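What follows is a single structure, and I will ask about it in a moment.
A single protein chain has been omitted; all remaining protein chains appear in their positions.
A, B, C and D are the chain letters, set down in written order, and residue numbers restart from 1 in every chain.
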Amino acid sequence: MLYLELLIQGLIYGSMYAIIAVGLTLVYGLLRILHVAHAGLFALGGYMGLLITNSTGSLILGMPLAAALVGVVGMAIYRICYQPILDQPPYVALIASIGLFIAMEEMFRLIFGPFGLTYTDAPLQSVVQFAGIYLRTVDLAIVAGSVSLLGALSWLSQKTRIGLAWRATVDDPQIAESFGISVLNVRYLNFFIGSALAAVAGVFISLLSNLVEPTMGGVPSYKALAIIVLGGLGNVAGTLIASLVLGVVEAFGTIYIGDILDRDAIAFAFLIIVLMIRPEGLFARR
Amino acid sequence: MSELLTVQDVTMHFGGVHALTDVSFEVQDGEFLCLIGPNGAGKTTMLKAIVGAIRPQKARIQLDGREISGLPTHRRIHLGLALTHQIVRPFRSMTLKDNVALAVGHRRIRRVWTALGGLDRNKERAEALKLLEMVDIHTYADQAVAGQPLGVLKRLEVARALALQPRLLLLDEPLAGLNHVEAAHLADTIVRINREGLTIVMIEHNLGEVLRVGHRLVVLDNGRKIAEGLPRDVMQMSNVRAAYVGKEANDAAA
Amino acid sequence: TDTIKIGFHAPLTGFAASDGKSSTEGAKLAVNQVNAAGGVLGKQLELVIYDDQAKPAQSIPIANKLIGQDKVVVGISGSYSGATRSAAGVFQEAKIPYISAYAIHPDITRAGEYVFRTSFLGEVQGRAGAKLLGDMMGKKKVVIITLQNDFGKSLAAGFKEKAADYGINIVNEYQYSIKDRQFGSIVAKVRADNPDAIYASGYYFTAGPLVSQLRAAGVTCPIIGQEGYDSQKFIEIAGSAAEGIIITTSLDRDSKVPETADFIAAFEKQAGFKSDMVAASGHTAVMVAADAIKRAGSTDPAKVLAAIQATDLKVSTGTIKFNALGEVMKAVQVQVVKDGNWHHYDVIDDPALLAPPAE
Amino acid sequence: MGIYELSLATVVGINIILAVGLNLITGFCGQISLGHAAFYGIGAYTAALMAKAGMPGPVNLVAAMVMAGAVGVLVGMTSLRVREDFLAITTMGVGFLFLGIVRQQESLLGGELGISSIPSFGVGKMGFFVLVLVLAVLAVAFSLYIKRSWMGFAFEAVADDEDTARVISVDVPAYKLAAFALGTALAGLAGGLYCYFARFIVPDDFGFITSISVLSMVAVGGIGSVFGVIVGTALLTLIPEFFRFISDYKLLVYGALLFGVMRFAPDGLAGLTALAFKRVQRKGGAV
């Protein structure tokens, strides 16, 4: 019974990670960039969702609007920040991205204050109870949201012409243009979707804790990197499974080995062990 | 002549792809052996297995009577092997000359700690220039590798391999990407080096040159050896003709 | 010079910026109040503020700058333990008095006789928590949830030290990191443990989510926190789940004592947000410094030092006196959340229990 | 020099040793490390424990180097298995693992409370600065020497293309391990010096943020360029000091600077000066 509950909690953690990490893995898959500022977009999503929800009183409005807004910001970040340095070695984009992330966090603090914001009337907090397990609506929404969003994304990339164009662009952007694929549009779409998902994750997290803080991107900024590596970099399905596995490992780890290693250390110890056994990650592309 | 390289029962499967299945052959000291076969026959895979860039499921490879199939690549190079890549792999951050100079200094960098010993690179650079001259690309010596045409990079591969002063040189399609004048010229250079005593194994689709310079042919198809022998004899074999030979080769062989 | 400079460092940027903001506002308020009342020694006080990001590597040059360039008379830390402990060494070496407003590391005052602390040690407050739970509330089967940093660890140590004395049986202890906001697995396990009460350390931004997640999962037993919870933000975050949460702290919201009541009102007016323990601590430390300079009648460090040692001052966080080590001796306030606000619950004033180490 | 300037200069010196070490691994040998702070920490903890046990300072500094270098070799072994971006994340993981272990080691390493009251090195503030300065100069000279030696040449090859390096007889694993050993030993030395400088250490001193700052110093200076790294380190260490008067915007400026340099001068300051130099030369030639 306890194990089942821990498993469920792990899956909730994991679903959360998955929505954040998938945007990162999309960017990595397309451009080979470790896009740390993704975590900044996640926090921005939290702020936007909370502010819109508070002022309109409707999460139904707040979440999609936040996603769309942040999606557009993501596109701008690609255009302004990454496109000019695509042909540089990978660490260049990584450090630029870290700089951007720090600047974003500071901007949040200066604009929204250091204390964090809360919902005036937090939605999705009602408690559902079955078989002695207590869950909040938001818990269920997260799991349902991540499975459906990632499912849709996976369908988009495997079964549609746009997905095909995306994959062709990964292989050879220059030649893709010569077959009528607008590489710029593919990349815009990629950043739009990835950033919008980050925003959705940000809104979900803010509902879990009823708190949006300038530093809320801190944990995803590095842990999401670990997840996409576990998932085999650039692999959507792999990222989902890696997220869930990591969520479960953390859920059990904090209880049973929490006094030996902290949560981050548990996650990274797991990562290192996996990489030593399978250097290409859990789900390699080839 | 004695056997310099013995390859026995090399088997390499990539998942479902049987790139090599029980391939065996020998290379005599001083010989110029050509490895031919259809696209995807496993030729490149064979050379990579010999230098240890890939690890076959099964292999016995002996250089001069010494088993080398367990050794890492750099050890095999120390023992006298050298390889040029089919798909060129230069050091893109260096000039052409430095690409070769580093290989010239291979004795200095053999051990990490002795590599700390010297600072002077002039002797090696001068030697590198000579090698570049040998393959006709010395005019590019101080240029960066980026943006060089394929033909120059192909020859750079050859110069760099020669810089290692190998006993056995493995060439993977060195002539591809050169026009027929350039190809003939580079082939002549390779023949000259061979005459000076260097043993050579060359993969090449340019049958005209293969028949001109090769002492002996080994033919692979679908990961298996299907023929071996003197060029003229091999070219007459019906299975080789069926698998490989086209109009041009017919003309050349005729 | 026509002003008397007091050095102040706090985390104005980075992860601890919210506490830095509170403590800075508290300190500024104190300076304004002193100056409005005519300053000290006929001069105005000037607060020299630097941002240390709560990092030791930053606070050392800052301490040197405050001493060497700004020539401050007293240094005050409105920062966390790491930054405070390393700056303390610099002040001690330069023989300039230094007061830690709310950092809890036990070794801070051990840097030397020039270093003081106006807040409780983590251990002291942990002991008070044990008394509160075991003795005053009569709960015996307790689960500890510990924040994994110097604050949480020393609270837990103090709590565990006295737990047995009050008949408390600690069934389990769980740890979480300061970055955690999701406690699903700990909550599930605590529910299975079914304790009589929970002793959970944390700051408002961790405790808020923790408490609301515990309550949502149907954990109804009392939850005891400490001064880290002590912020209006905690109540905003936890919402209705905050009702009935009890903490040990140094600020009594219902106090009739004028110093405290005035502070609470004046702070909100100046800063634009409600006061909390950190703000009150920043305020207190400056008040102690100003009072000492006044009594010393001079800015000579040795004289100021002697004056600080002899402090007996009523301020927002109670009556401040120091022991030989420079640790504060005062009563612990117990507060409870009622109708969305902090209110008086009790006071723990047991000198033996609350005695800080004296060496 | 006042005590403030002295303490700043000492920090710059320590950071230069730290950054030069990372430059050896990442700049010379091409192995991206996001966990450099862990070795800095190992050095600091080693020296701190030995100092508290009453061992003399110079011995402790050597021990800090040896300890960090030894663990560095161990971590370097992972670089033999995973590549590029994977290595970056793995080393980042090593950093978190180090921190996680130290945090929970209360009896030996002081846990969250860290180690305080570390004895002084015993040479005074000025003397200590001179020591740091001498060691920093030695570290820089050493790394310049490596860059120009055949070892540096081979590092260049490994950084450029491992597979090609192999076929020209470079023992790639040995070189990678050597880079890790040397680079992490320097980090250990820097850590040892830091522990004597602060005389109080806590786990958070050696976290992910520190790793990132060091990498930023190297990249802003110009990865691979020794002098660039020195300038980058001095700049990024001192900039927050210059901006103290606008405290509230300090980190914002720092982040924007980091981004700006990478976005507009991807080769760092070293690349920028090289470019400016070329421009001037071209202009001179035209006249």
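Annotations
Keep in mind that, in the parts below, a contact is a pair of C-beta atoms (placed from the backbone, for glycine too) under 8 Å apart; a residue touches a chain by one contact, two chains touch by 3 or more.
Just so it is clear, contacts and distances are computed from a predicted model.
When the listed names "High-affinity branched-chain amino acid transport ATP-binding protein", "Heme exporter protein D", "Hydrogenase maturation factor" or "Na(+)/H(+) antiporter subunit E" are checked against UniProt, the chain not shown comes out as "High-affinity branched-chain amino acid transport ATP-binding protein".
Across the whole complex, the hidden chain's contacts among the shown chains comprise A, B. Note that of A:I8, A:V70, A:I181 or A:A267, the residue touching the chain absent from this view is A:I181. Considering the full assembly, B:D136 is the residue among B:E3, B:E26, B:D64 or B:D136 that touches the omitted chain. The hidden chain makes contact, of the residues A:I85, A:V170 or A:A237, with A:V170.
Considering the whole complex, the residue from B:M46, B:L96, B:L131 or B:V152 that touches the absent chain is B:V152. In the full complex, chain A makes contact with the omitted chain through residues 161, 164-165, 167-168, 170-172, 174-182, 285. Interface with the hidden chain, as seen from chain B, comprises residues 17, 37-41, 86, 136-137, 139, 147-152, 173, 176-183, 185, 205, 207, 243-249.
FYI, only the chains that are shown with their structure count from here on.
C-beta contact counts were set side by side for C-D and A-D; A-D has more. In this assembly, the chain whose C-alpha centre lies farthest from chain B is C. Chain geometry summary: the mean Cα position of chain C and that of chain D are 35 Å apart.
Centre-to-centre separation between chain B and chain C, using Cα means, comes to 73 Å. Of all residues in chain C, those that touch two or more other chains are 13-14, 148.
The residues of chain B never reach two or more other chains; the list is empty.
Listed by label, the pairs of touching chains are A-C, A-D, B-D, C-D.
Taken together, the chain D residues at the contact with chain B in this complex read 145-146, 148-151, 153-154, 156-157, 159-161, 163-164, 166-175, 178. Residues of chain C that touch chain D in their complex: 12-14, 49-51, 53, 55-58, 60-62, 64-65, 67-69, 81-82, 85-86, 89-90, 94, 105-107, 110-111, 148-150, 152-154. Looking at the complex, you find that chain B touches chain D at residues 51, 53, 72-74, 77-78, 82-83, 85, 89-94, 98, 102-103, 105-106, 108-112, 115-119, 121, 160, 163-164.
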